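Note that this complex is displayed minus one protein chain, with the remaining chains in position.
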Amino acid sequence: MGEFLHQLASGLALGGVYAIMALALVMIYQATHLINFAQGEMAMFSTYFAWKLMDLGEPYWFAFFATIVASFICGVVIERLVVRPFANAPILASVIVFIGLSLIFNSLAGWLYGFSVTSFDSPFNGRPWFGAGYMSAHEAGAIVVTLCVLALVYAFFRLTPLGLAMRAAAQNPVSSRLVGIRVGWMLAIGWGLAAAIGSVAGMMAAPIVYLDPNMMGGVLLYAFAGAVLGGIDNPFGAVFGGVAVGVLGNLIGAYLVGDEVKLSVALAIIIAVLVWRPSGLFGRRLVARV
Amino acid sequence: MSPPILETKGLEAWYGPARALHGVDFEVEDGGVTAVLGANGAGKTTILRALSGLIRRTGDIRFRGRPIGALATEDVARLGIAHVPDGRGTFVDLTVEENLRLGAYVRADRQSVRADFDRMFGLFPRLAERRRQQAGTLSGGEQQMLAIARALLMRPSLLMLDEPSFGLAPLVVAEIFRALGEINRDEGVSLLIVEQNASLALDLADRAVLIETGRVALSGPSQMIRADDAVRRAYLGY
Partner (left out) sequence: MADADSAPGVLVAIAVGVFALAFPFAASGYHIYQGAQVLILAIALLGLNLLTGFNGQISLGHGAFFAIGSYGAAILMVKFGLPYWAAIPLASVVCFIAGFLFGFPALRFGGLYLALATFALAVATPQILSYKGFDALTGGSQGLTLAKPRAPFGIGLTADQWLYLVCLACAAALYWAALNLVRGRVGRALVAIRDQPIAAETMGINAALYKTTCFGVSALYAGVAGGLSTLAVGFVSPESFGLALSLAFLVGIVVGGLASLGGALFGALFIEFVPNLADQLTVSFGEGAKALPGAIYGALLILVMAAMPTGVAGAARAAARALTSSRQPKVEKGGVNVAAKYERKGEAP
């Protein structure tokens, strides 16, 4: 039973990370109908940035928030400079651009910081923690951080005028323009936000999966699985999906097929969902008008 | 006689490589109502789209004497030109309240925005009842009212409407046009109305422009258009 709870708890922590990444993916998908294949590499690069700051002597939380801000800016810049020019290009061109972006981030990280695996400190270890043997302090901290991020994002989109404008711009760009919303900048801010929350996911994941330029490949795949499971146009669904994948992945990995094939489990989830219920558990059913 | 709030000279517009407007001249009086009439496919909707910058256009377009032909759509809107598009352009997944708040998005004066909200609900009581409802679940007439209310919340000087009567029951249409008349008289909002329902539009308008295959066939005071038998039979169908 203890083992089960332990798997469940760490599944929740990981699931939180996947949920945040899935949310970032959904935010960009809702606004642009594109899947940002470079999201993982961007998050990884951000995490390295944080690591570098701490290496230079900055305290953790300073590095944490500085990274979030820097990632936001980076996301905005990328949207304006790289993504925008391809707004009217065929989908495959955008896919290639995203692949190019991931390569650039991956290589830059390797060049600037080296390809060897590094450890990344968690701010939560070393604090007294009463969770018995079920979860580590970091896992608990990660869950709390995840919840905070989700709450903040929700509040932003539901309660602020800017959040409302961004939702509007994603749903109906033409009408948005007609009420004076600068849709182009909404997209840029969306990218910035996605990059910012992606960086949080990276910083939460790093103590668990260790810091190296290839750390986010698997995480991205699980995030995809979560987004697909929950419904790629539904933020709540994405969050639910991410957590579900984290928990299920852990449990299936521990009890059924072994840890080494967890990626295949994610693959199976994606295919199964797309075959039986393409809009995901909570996504909108799309009906094609003939 | 104050200068027209909107005037165009030689307005041309394209859908991709195809030219849809071939040099359209007309004007809207400050505080007046101009109706744009014509058969299906004549180019009426195209005119509004061109004015808002939704499609490629050339020609001289002046708003309060200032050229706006090179502005992006959102900048045209911010100048005080509200466009209620054909199909209403409602944000169907957002609530009625959120749709309205978007109308006030560019405004900074919170107090008067709140006052305007109350006025809108006074003008269109049905919207007040459905404040928290998802806009997509409203009836056609209610969505039209919502679209107009949203546009009015922008505090525009010029309100452009594309076929406000389309697909609506006569009673509802009457209510809407009554409201439009009120808005024009009481607040001095100039109106540019594209309508298929010519008699309805001519009742409200003081000037009318008749469009035929992307060109102005006739323009002048609405009395004149209404009185011309040949025009009525050929273009307006009654």
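So that you can tell them apart, the chains are marked A and B in the order they are listed, and the count of residues begins at 1 in each.
As a working rule, a residue touches a chain if its C-beta (ideal position, glycine included) is under 8 Å from a C-beta of that chain, and two chains touch if they have at least 3 such contacts.
The shown structure was predicted, so the numbers you read here are calculated from the model rather than taken from an experiment.
A.B. asks: For the chain left off this view, which of A:T47, A:T67, A:S102 or A:S199 is in contact with it?
C.D. replies: A:S102
A.B. asks: Looking at the whole complex, which of A:N172, A:S199 or A:N250 touches the chain that is not displayed?
C.D. replies: Selected residue, touching the omitted chain: A:N172.
A.B. asks: Would you write out the residues of chain A that touch the absent chain, in ascending order?
C.D. replies: Answer for chain A: residues 32-35, 37, 82, 85-93, 95-97, 99-104, 106-111, 114-115, 172-175, 177, 213, 217-218, 221, 224-225, 228, 258, 260-261, 263-264, 266-267, 270-271, 274-275, 278, 288, 290 touch the chain left out.
By definition in this document, only the chains that are shown with their structure count from here on.
A.B. asks: Tell me, which parts of chain B touch chain A in their complex?
C.D. replies: 52, 54, 72-75, 77-78, 82-83, 85, 89-94, 98, 101-103, 105-106, 150, 154
A.B. asks: Within their complex, state which residues of chain A touch chain B.
C.D. replies: The touching residues are 161, 164-165, 167-168, 171-172, 174-183.
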